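Note that one protein chain of the assembly has been removed; the remaining protein chains are unaltered in position.
Just so it is clear, A and B label the chains in written order, and each chain counts residues from 1 on its own.
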Amino acid sequence: MAALVELRDVVKHFPVTRSLGEIARGAHPAVRALDGVTFDVGNGDAVAVVGESGCGKTTLGRLMLKLAEPTGGAITFGGAPMAGLTGERLRDFRRQAQLVFQNPFDALNPRFTIYRAVVEPLINAGIDKAEHADRVASAFRRVHLADFDRYFDRYPHQLSGGQLQRVVMARALVLGPRFLVADEPVSMLDVSVRAGILALLREVRETMGLTAVYISHDLALVRYLCERTLVMYLGRVVEDAPTEEIVRRPRHPYTKALVAAVPVPDPDQSRAPLPIKGNVPDAREPPSGCSFRDRCPHAMPRCAAETPLLRSTASGHRVACHLD
Amino acid sequence: MILEVDKLQIHYSTRDGTARAVDGASFTVPEGRIVGLVGESGCGKTTAVRAIMGVLAENGRQAGGRVVFKGQAMDEATTRKLRWRDIAYVPQSAMSSLDPVYTVGAQLVEVMTKRGNHSRASARARSVELFDLVGLNERRLADYPHQFSGGMRQRAAIAMALALEPSLLLADEPVTALDVIVQRQILDVLRSLQQRLHLSMVLVTHDISVVAYLCDEVVVMYAGQVVESGPVRDVLARPRHPYTMGLRNAFPDLLSDALELVPIAGSPPDLREPLSGCRFVPRCPFAQPICGIDAAMSGNGDHRSACRRDSEADTLRTAALDPRTWQRSSSFAMS
Partner (left out) sequence: MAERADPVTPARTSWPLLPVLRRIVAMPLKDPFAFTGILIYVLFALVALFADQLAPIDPMEILFTKAGKLAANVPPGAEFPLGTTNLGRDIYAQLVYGTRSALAVGLSAAIIVSTVGTIVGLVAGYFGGATDAVLMRIADMALSLPFLPFVIVLTGFLGASTSNIVLAVALLLWPNSARVIRSQVLTLRERAYVEAARVTGASAWRILFVHIAPNILPLSFVYAAIAIGWAIITEASVSFLGFGDSGSVSWGMMLQDAFASQALSRGQYAWFVPPGICIVLIVVAGFFISRGYEEVFMPRLRGR
């Protein structure tokens, strides 16, 4: 199966205001949000990108939707490089790639009615007005908001979080995209509502044959949505494997710590100390070689000298670690 | 019992009427134990804790019930005296409530000299102790809050709360905004505080996994009332209230084999409306006419439930494990 989205050595730096000393030395400190990311998302796949704050997962999502440009490396979509997309071809891309937001309360313009919010992509894409009502209706049906007149004339502040997130999804689906990125789609929703939205994400993906990338810090949630998970740390992918493997047989020391740290609803769960030391280092000055080495319980001299590459160990399982 | 909350009622006066944010909630905190106060947004858990601390918003007031701390009923006057000294509070935004223009050490010293009767020297010595208790390096006392990471700021906020040696710590969502590894570290800090200082705690959270990890007892709240309470093991393994059963289904378990998350349809009631009977009825798959009456909590021993059908708890629990139960509301609920 051909890959729908390909990333090759994608790098994204954010320049940082320099102190006088740094200007004097000619130094250009930057936050390396993404530091050489390479992977493919196959057509029809559901891939999760997990990691803690600062790992670059949100930046990755934005780059994949061309909301920002990479500083280095290349991203292709449907075989065509994203770098040169302008004009009509860019509009075409925008029709095919959509985003589900983290904060449903902020993802809709508070001054627009719900109908107006969902019809907007159709207006932007130049779809004939006669089709608007039907397409909006079918989008609403897909997200199980069937009684339209309860919603069309309302404003966002009149809806609950769960309903809003469904509206956000309706808006994302109204143009019939091929590719969906969901950035923490349920983290701001109440617990009893999350399950419904997650089920909806799963269902929609199946019925529409979408390729999906889910960005989340919550490994437990991601398990319900994706067959494959990428674990990121400080701008690099450290492990890329089927989700079940990540959860049951993690190979990278960071993944092991991450999995051990997730609490479960079992009062008898393990409370053993986590196999990790210290805190996340300053993103402007990550450690040389393997960026995880100052927190890794198994660090060796080689880890400081040489950055481990993402290599396949078993079928479909890639790890970036010298231990492997 | 270090803390007893008895039929507490907190009302907020809003433009659209009086919201009964807490409507007859009762629970207790045994000495030296960590009690988890769990529920979703709007259930009243934060309000209850703020009422205990006496830091309600301007439009909130205690309309009924009482709070008893160390055997003494608390009113306005006593709350003020006890606040920060014997009862400490780490609010939800504690991380961002550190003053950015003073070093963390200076803020600790100030709390101890102004509100306690420490001298500057003894306050400084105690600051070192406090940082050690929360797992922070004492050299960081000279740093400013912006030089701390999120997790470190939370530890500093906890250190400040402990400055005057309280017997009870109230923590409102202390780990919600933190990454999972840092979250685990903070939870471990709280546990060690319980062990080293025999500190009693009330932990407000929406996450039952956090409760399962840290707490000894759990109090489940819904729509301003306590629906279930008891030892964590009992409540999570054998829930007796349908809401707890539903909540349990809605939480993903990283380690379990089940791959089904079941939502609870509907949403919590509007607390400005006068409500009677069980508040969960519109969303409960087991609702029956008997649920329309007001009733007290029932149950044997420590594990109590507000469900009117408590005697059938075992049967209901088995049914609750089946996702199909939650897809249709009971006929009573629809009426």
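Note that contacts are C-beta pairs under 8 Å (C-beta built on N, C-alpha and C of every residue); 3 or more make two chains touch, one makes a residue touch a chain.
Since the structure is predicted, the reported quantities are computational estimates derived from the model, not experimental observations.
Novice: Can you list the shown chains that the omitted chain is in contact with?
Specialist: Those shown chains that the absent chain touches are A.
Novice: With the missing chain put back, one of A:Arg141, A:Arg284 or A:Arg311 would touch it. Which one?
Specialist: Spelled out, the listed residue whose C-beta touches the missing chain is A:Arg141.
Novice: In the whole complex, not just what's shown, which of A:Phe39, A:Phe77, A:Phe101 or A:Tyr214 touches the removed chain?
Specialist: The missing chain is touched by A:Phe101.
Novice: Considering the complete complex, identify which of A:Thr76, A:Thr113 or A:Thr307 is in touch with the unshown chain.
Specialist: Hidden-chain contact among the options goes to A:Thr113.
Novice: Tell me which of A:Arg25, A:Arg91 or A:Arg271 is the one touching the absent chain.
Specialist: In the complete complex, the chain left out is touched by residue A:Arg91.
Novice: Name every residue on chain A in touch with the hidden partner chain.
Specialist: That gives, for chain A, the contact residues 65, 67, 91, 94-95, 97-99, 101-103, 106-113, 115-116, 119-121, 124-125, 132-134, 136-137, 140-141, 146-149, 152-153, 168, 171, 175.
Keep this in mind: only the chains that are shown with their structure count from here on.
Novice: Please compute the C-alpha centroid of chain A, do the same for chain B, then give the distance between them in whole Å.
Specialist: The answer is 31 Å.
Novice: Using the touch rule from the top, collect the residues of chain B that touch chain A in their complex.
Specialist: 40-41, 149-152, 179-185, 187-188, 191, 206-210, 212-213, 232-233, 236-237, 246-256, 259, 261-265, 267
Novice: What residues on chain A touch chain B, complex-wise?
Specialist: Its residues touching chain B are 52-53, 160, 162, 190-196, 198-199, 217-221, 223-224, 247, 257-259, 261-269, 271, 273-274, 276, 279-280.
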